[in-house]
Structures are given as structure tokens and as C-alpha cells.
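Complex shown without one protein chain; remaining protein chains in place.
Going by the order they are written in, the chains are A and B; count residues from 1 in each one.
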Amino acid sequence: MSTRPKARAVSLTVRELAERLGLSFEGDGAVVVSGVAGLDRAGRGDRSFLAHPRFRPHLEKTGASALILAPGVAWDRTPVLRAENPHPAFVRATELFFKPFRPDPGIHPTALVSASAKIGRDASIGALCWIGDGAEIGAGSILHPLVAVYPGVRIGRNAVIHSQVTIREDVSIGDNVILHAGVVIGSDGFGYIKGPDGRHIKIPQIGSVRIEDDVEIGANSTVDRAALGETVIGKGSKIDNLVMIAHNVEIGTNTILIAQTGIAGSTKVGNNVITGGQAGLADHVTVGDNVFIAAQAGVAKDIPAGSMVGGSPHLDIKDWLKLSALLPQLPELVKDLKRLKTKLEELDKK
Amino acid sequence: MSTRPKARAVSLTVRELAERLGLSFEGDGAVVVSGVAGLDRAGRGDRSFLAHPRFRPHLEKTGASALILAPGVAWDRTPVLRAENPHPAFVRATELFFKPFRPDPGIHPTALVSASAKIGRDASIGALCWIGDGAEIGAGSILHPLVAVYPGVRIGRNAVIHSQVTIREDVSIGDNVILHAGVVIGSDGFGYIKGPDGRHIKIPQIGSVRIEDDVEIGANSTVDRAALGETVIGKGSKIDNLVMIAHNVEIGTNTILIAQTGIAGSTKVGNNVITGGQAGLADHVTVGDNVFIAAQAGVAKDIPAGSMVGGSPHLDIKDWLKLSALLPQLPELVKDLKRLKTKLEELDKK
Partner (left out) sequence: MSTRPKARAVSLTVRELAERLGLSFEGDGAVVVSGVAGLDRAGRGDRSFLAHPRFRPHLEKTGASALILAPGVAWDRTPVLRAENPHPAFVRATELFFKPFRPDPGIHPTALVSASAKIGRDASIGALCWIGDGAEIGAGSILHPLVAVYPGVRIGRNAVIHSQVTIREDVSIGDNVILHAGVVIGSDGFGYIKGPDGRHIKIPQIGSVRIEDDVEIGANSTVDRAALGETVIGKGSKIDNLVMIAHNVEIGTNTILIAQTGIAGSTKVGNNVITGGQAGLADHVTVGDNVFIAAQAGVAKDIPAGSMVGGSPHLDIKDWLKLSALLPQLPELVKDLKRLKTKLEELDKK
């Protein structure tokens, strides 16, 4: 059994919880809550959980010992914490019950840190990490075990870098950035020129990557360094697992790229964009702000700000939904056409 | 040259082979066999191989020194081992000639194992592995070098974990599980709520992952931990390379997910399902048992048990095949339609 505090090891009364979250409560303040769960889960018998009523139908059958509800919702079967916005309140409650693992502050004795690297105050450098010459790790940042940091990398404050991550030379990473396990930042862009003999001659990829503050990048995603200049992931953007960002791509702020999205070289994606899973963007495309790109879409042309698109090659999403609904009728349409043809020929003979 | 026994270093006579496999044989029992090969390969001149006649056309031109054949198949050019089911017999023969590498049992002196971790009997913990507090590794399990096991992880018996794998905190992994190199289990699910200022606020992903017995997961695939509760990969399911399993997904037993499949959050996939390569399943979808989903399909709606589907958005596979066959005729259909229109107008004038 683990000796580490687990998610459910913390217990608080409803009164304590209300105080810590700055919320009012109704009902018995002495009821003990020892974790959090979605209503559907808590409904399955785990009676000591604080539940978040995301799915209203589950409300009646919940087994939770307490709920977080908006002011208007009537409820007296358990104690209730009242929050104008139950979802963010639930998120904050979650944090009270769950302390994610972090290595102790300081440099683990088995980590290899270059004498010319600078490690900020209270940073944690996990076991068996390697940090190259001149790298800088900001205050409070965490490197989990087995991370590779090439020379000249700069990482800001309070970043979290999980195991098996590689950060190549001279990459710049902002504050509060989270890189999940297996992420690769700064690998060479994919660029060649064709020699006279058909061989591909590698174009040195001498640019870098800049990951701005508050970015999160999912497991095993890759961000290539620029051929020249920088590949940029803008502040607050969130990237899911197994996403590919090619060289010289520029992603704006607060943009979301769902899993297995691929973005080819030099493409520019605006702010607050969302791409669905497995979407693909060709090279040298410009996507405006607030664009939504549906899952599996294929984008080879510029998309103006505010558009919603789907399909491959992409269409306006309304046209694509209409087309998708019509396509299964194509066999029937073909029959219709043949019938018409026959009829017309008959008519013509008359 | 390697000092390790290679695949072809073992030699057995046909007689020895028959004994070990519990099969009868015909022909010269003294013929030496020193490896296994498909008939097509063995046909290319490597005469000392035991061949599996998967492809009948190759039978005549095989260069193999012996064959495994079903009872009815006539053959006298080489010795023959007779098996009711040649394929499983061939698989067992393969195992006689090939001992995959495993580190010696015990904990390598360079591995970092927490004092509170428990390592089962005859387990092998490879060089430069890191195992966190309270983790448990079952008897006979193998961790190849450079594996990261976060605190609170439980791994069953006889599991094989390859290099560069990361297993995040509190993940549970069953017996006989194989995780190939670069796999990430238990990375944070991709969940945010939008703040009033447009920023994405991370929802703590405090659930876990349960990988049941006999599961195999391919290189660089990722399985995210649940937001709340568990992401589950059911007993005996097999997952190929570069597959993405999002938070709170539940996969049944004996299901097969081919390479680069992506399954979004909270989707439930039944037992004995097969997804083709690059298939994508949207979030909150339910896929019944025994469903077949073709390569590159896009699934955004529930699929009842026993269905076969293809296309994006998905259709019944018969409809999709019909549609795929018709689509290339669309330009011709458009011309037909125009001709009809003209003809009708002419007729109308008359």
C-alpha cells in the first residue's frame, strides 16, 4: 500500500469546506466529506463524496453526502453549498482533496545538472534528470524524474515537466507551463532540398521554439523548432496528446488543439481557436481568431476569423453538415435520376 | 557481434521439435531446423527454416527444411509436422527459437526504488528506472531500463514494461500486461472551464487509470487519467501504437484498437470491438459489443452491438461502401442531370 496521501485521505466537514471555499451552506454542517465526484459516480454508492450536479437527471439518485448547487435549485436531502457558479467552485473543492505528486524541492542527488545551469529557488529537479550547459530553470518549477533538458533551454517559474520529456537546445518555456510525459519540444523541423541525384539534403533547423506562459501540452505531443526564427505557442493555449506542431507554426493565445491534430509548417493559427481531434492543417495556411475546426477536418486554405468549418477539404460547417446528411441519399438520387431519364425518353417517343 | 543468443542461434531436429510441440511428424526426423519463417520468406533461400504455409501459393517454391501442415495437406518434399491447427502450433514453435531479452531478476544497482515501494519475487527492475513511494511491482514483472513509475502505482504479476514508459501516480496495472516503449499511462485528462476573461482554467484530473489483465499497449500510445473515477482498459484488449485514450473512457474486454485511433473523453467501447487505423471516436459516445469500425472512420453517435461501420461521419459499412463506389461517378451524374434538363426544356418548348 502507498504511504503517500491519496485523493481520499483528506476529510472535511461541510462547515469547514464552506469556510475554505468562501461559500454559504444549508443543512447539517457537521456532515463529513472525504472527496469529490461527479453526480453519476457519487450516485453509485460512495456516500461520503461532495458531488457536482453536472448531469441533472442524476440529482435524484445521488448517494453524495453533500452537493454544490446554484442558489435557485431546491434541495434538502443533503447539506448544500451554494455557489453562483457551481463548476468553478467544484474545481476549487477538488484541489482541497487532491495533492498531485511532486518531487521534493532541490536537486535530486542522481540528477545531472551542468555547473553552468541555473536552478531557481524551490525548484524540484527529479531523479535521473539531465540538464545541459547554461540551462535555466525558474523558481518553483518541477522536473519529474528522467527529463532531458538540452543546453541553453530557459524554463520559467512554476512549470511542471513530467517524466520522459525532451526539451532541445535553446528552447524557451514560460511560467506555469505544464508539459506531460513524453512531450518533445524543439526537435528539428522537417525540411529538405532535393539534390540533383534525388537525395534529400537536410536544411539545418537553426531556429527555436517559444512556449509562452500558462500553456499545457499533452502526452507525447511534439513541437518542432523553426528552420529560422521561432515556432510559437501563445499564452494560455492548451494542446492535447499526440498533437504535431511543425516548424515555424505560430499559435495564438487561449487556443485549444484536441488530440492528434496536426499542423504543418509555417501555418498561423489565431487566438481562441478550437480544433477537433485528428484535424489536419496544411502548411502556410492562416486561421483567424475564434475559428472552430471540426474533428478530422482537412484545412488547406485560409479561414477568416469567427468561422466554423468541417470536412476534408473543409467547408463552412453548415454546408458540411448539410452535405454529410445528403451523402447517404446519393444511391437513391442516382436511381431517381435514372428513372427520370427513362421517363423522359418515353415521353420523348410519344 | 552480439554475445546474446539471437533468434537463430537455437537448432533442433524435426524429431526434437515434434516432441516439444506434441505433434506427429512425417519424413526424416534428423533434419535440422534453426528458426522459423513465413513461407514467402523461407522461399527466398533460407533453407534451414521451419515454415508456416500461410500463403498456399508459396508452398511449391518454399526453401524451408520442414513445414507445419494440417492433416489433409499432401506433401513429401520435406519433413512435415502435422497439427490440427497449424497457426497456433507455429506460434508455439516460434517461442522455442526466440527468447526475447529480459534484464536479470532483481533490482539493478542504478535503479532508484523508494524504500516504501514493494518489489515482487523474481521481478526485474532495469537500470536507471525510477520507482516512487508506495509503488508495488508484482512477482515476475519486468521493467526495462529508464522507466518512470510515479508513487502509488500498482503493477500486477508478469507484466513487461519497456523503456521510456511513464506510469503516473496511483495507476493500477494488471497481470501479464505489456506496455511498449514510450507509452504514457495516467497523464492528466484534457479538461478546462472557461473563465470570464477567456482563459482556460484547468479542471484537476484526480481520477486514475485501471489497465486490466492481459492488456497490451503499443509504442508511444497514451491513456489519460480520469477527471473523476477511472479510465478503464478491459481485460485482454490490445492497443496498437500512437493510440490516444482520453479521460474517463471505458474499453471492454478483448477489444482491438489499431494504430493512431483516437477515443475522446467518457466514450464507452464494448467487448470484442475492432477499430481500424486512424479511426476517431467523439466524446460521450457508446459503442456496443462486437462492433467493427473501419479505418479513418469518424464516429460521433452511438453504435449498436454487432454493427459494422465506415466513413466520417460513420454509416453502416454497406452503405458506406456503396457510397464510396458511387462518389467517383458524381461528375458524370452532374453531366447527366444537365443533359436531362436541356432535353426537358426542349420537350417543353415543343
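Basically, contacts are C-beta pairs under 8 Å (C-beta built on N, C-alpha and C of every residue); 3 or more make two chains touch, one makes a residue touch a chain.
Keep in mind it's a predicted model, so treat the numbers as computed, not measured.
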Which of B:72, B:196 or B:328 contacts the chain that the document leaves out: B:328
Contact with the hidden chain (one of B:167, B:258 or B:293): B:258
Positions on chain A contacted by the hidden chain, ascending: 112, 116, 128, 130, 132-135, 146, 148, 150-152, 164-166, 168-170, 182, 184, 187-188, 190, 192-193, 195, 198-204, 206, 220, 222, 224, 227-229, 242, 244, 246, 260, 262, 264, 278, 280, 282, 296, 298, 300, 312-313, 315, 319, 322-323, 326-327, 329-330, 333, 336-337, 340, 343-344, 347
Missing-partner contacts on chain B, residue numbers: 1-4, 6-7, 36-38, 41, 87-88, 91, 94-95, 97-98, 100-101, 110, 126-128, 144-146, 162-164, 178, 180-182, 214, 216, 218-220, 236, 238, 240-242, 254, 256, 258-260, 272, 277-278, 295-296, 324, 327-328, 330-331, 333-334, 337, 340-341, 344, 347-348
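Just so we're on the same page, only the chains that are shown with their structure count from here on.
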Chain A-chain B separation of Cα centroids, rounded to whole Å: 25
